[in-house]
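Okay, handing you the structure first.
With one protein chain removed, the remaining protein chains of the complex are shown where they sit.
Moving on to chain A:
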Amino acid sequence: METLGFLIDGFGVALAPHNLMFALLGAFLGTLIGALPGLGPANGVAILIPLAFTLGLRPETAMIMLTAVYAGAMYGGRISSILLNIPGDEPAMMTCLDGYPMAQKGKAAEALAISAVASFMGSLIATVGLILLAPILADFALTFGPAEYFALFMLAFATLGGITGKNPMKTVVAAAIGLMIATVGIDNTGVQRYTFGVLELYEGVDFIIAIVGLFAISELLFFIEERAGGGKAKMVVNKLKLSWKDIRDIMPTSIRGGVLGFIAGVLPGAGASLGSFISYTLEKRVLGSKGSFGEGDPRGVAAPEAGNNGASSGALVPMLTLGVPGSGTTAVLLALLISLNITPGPLMFTQNADIVWGVIAALLIGNFLLLVLNIPLVGIFVKLLSVPPMYLLPIVTMVAFVGIYSISNTTFDLYFMVAFGMAGFVLRKLEIPLVPIILGLLLGPEMEKNLRHALDISDGDWTVLWDSGLAIGLWVFAGLGLILPYILGPLLRRRMQVAASTGGPEGD
């Protein structure tokens, strides 16, 4: 098989000692960057591009190192989610939901280890998918027009109800807040909405600022409040106890998450956040009340991690086959390719086979490196928890400030972040979940844009939205996602109550 030959050549490139060394360096730096709140993979790769140039690296070595940084950052994002309840980057947001409760129960080490294994699985599945299916998937991505994208985003919102909390109304309120914030900025037709003549608002609200503000700053405010009122219990730090059974338990979840994430990654513009989100909500739907999602279920940690790592490899499909960046990070990688004298586009697989397959092989190897790197590091990361919050949180806050400032170099963003922090504090007091806010903010603009495009193309005819088989399929899934819980939920609950005599009614 031709592909296999290319892949073996690719391994030849990736396993060259100096390439391997740079892959390891990249994986390590990436994990670090991913773990720091505010510094996401896109910024990490951008920061390290000059390093690649300064070292005078060859194109394939540079690409291999930066792909490793990319993969590493996706691994790293989970660390602060689990330990601090602050997502290291936006796709890691969903990991907070069960990761942090696990840590609170004294299972931080397990959460980190499980998420590393799930990340590995997600990435592995997606990389294999990339190798086998890249050309077919490129055609699949082309069939997504505005109507199909709109239906896809509707699917995401339809499954939102199941994500957090006891009160579905509060989830809806939160999503609505996110969508409202998403309208700020210059819209698709060039009209300014809620910009108040402030230049910084023209391009809308950067979701990194919102995430770091809502999560990190509000966490600090909570801490201050608790100190004033007597302080909170110190978290128990444990030794890693992970059996094969634990790993086996999360395997089906990881595989499902990896596949879903991969599909989300393949579609340009959908991205890793959507991948981790859909993986989590669907996993919760699949397992229903069999799991203790939201209270520290290991599968709730595995699903989003497999999802976001699957998506990050999936995002390489449109980048390598179509020359279209599916995410911010792949946009940076694409820019690097261009500056290395490689024309991105459909011919890259044939014209630059050595680089493309070198990168794919590096992704596989990097993935193994990351797993090997991450399991022993669990112990070190967990030690972070034994640092008293009164020292730890100010440091995290400082890192957050530095990270946010480095994105756009304006102090406006810092004020904005603090404002989000205060809003986050109030919202958490009201028990309004933060995750749907970010999702509304993240998906809102894309959803609106695709709706407008669809209507522009059809000259205002709404039927275009369900004109293709693919769109109809997505609508059906969205409809099921919305309705099923209300039909199946009571049924399952009744059966559960019969099965377990102690099982109390649980709100959904």
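Heads up, the rule we're going with is that a contact is a pair of C-beta atoms (placed from the backbone, for glycine too) under 8 Å apart; a residue touches a chain by one contact, two chains touch by 3 or more; residues count from 1.
Operating definition for what follows: contacts and distances are computed from a predicted model.
Peer 1: Report the protein name recorded by UniProt for the chain absent from the figure; options are "PqqA peptide cyclase", "Methionine synthase", "SUF system FeS cluster assembly SufBD core domain-containing protein" or "C4-dicarboxylate ABC transporter substrate-binding protein".
Peer 2: Going by its UniProt entry, the chain not pictured is "C4-dicarboxylate ABC transporter substrate-binding protein".
Peer 1: Touching the left-out chain: which of A:Ile82, A:Ala134, A:Leu260 or A:Val324?
Peer 2: Final answer for the missing-chain contact: A:Val324.
Peer 1: Write down which of A:Leu25, A:Leu133 or A:Ala335 is the residue touching the left-out chain.
Peer 2: Only one listed residue reaches the unshown chain, and that is A:Ala335.
Peer 1: I'm checking contacts with the chain that's been left out. Which of A:Asp9, A:Glu200, A:Asp246 or A:Asp354 qualifies?
Peer 2: Checking each option in A:Asp9, A:Glu200, A:Asp246 or A:Asp354, the one touching the absent chain turns out to be A:Glu200.
Peer 1: For chain A, which residues lie in contact with the unshown chain of the complex?
Peer 2: 39, 42-43, 45-47, 49-50, 53, 141-146, 186, 188-190, 197, 199-200, 202-203, 268-269, 318, 322-325, 328, 331-332, 334-335, 338-339, 341, 343-348, 402-403, 405-410, 449, 453, 456-457, 459
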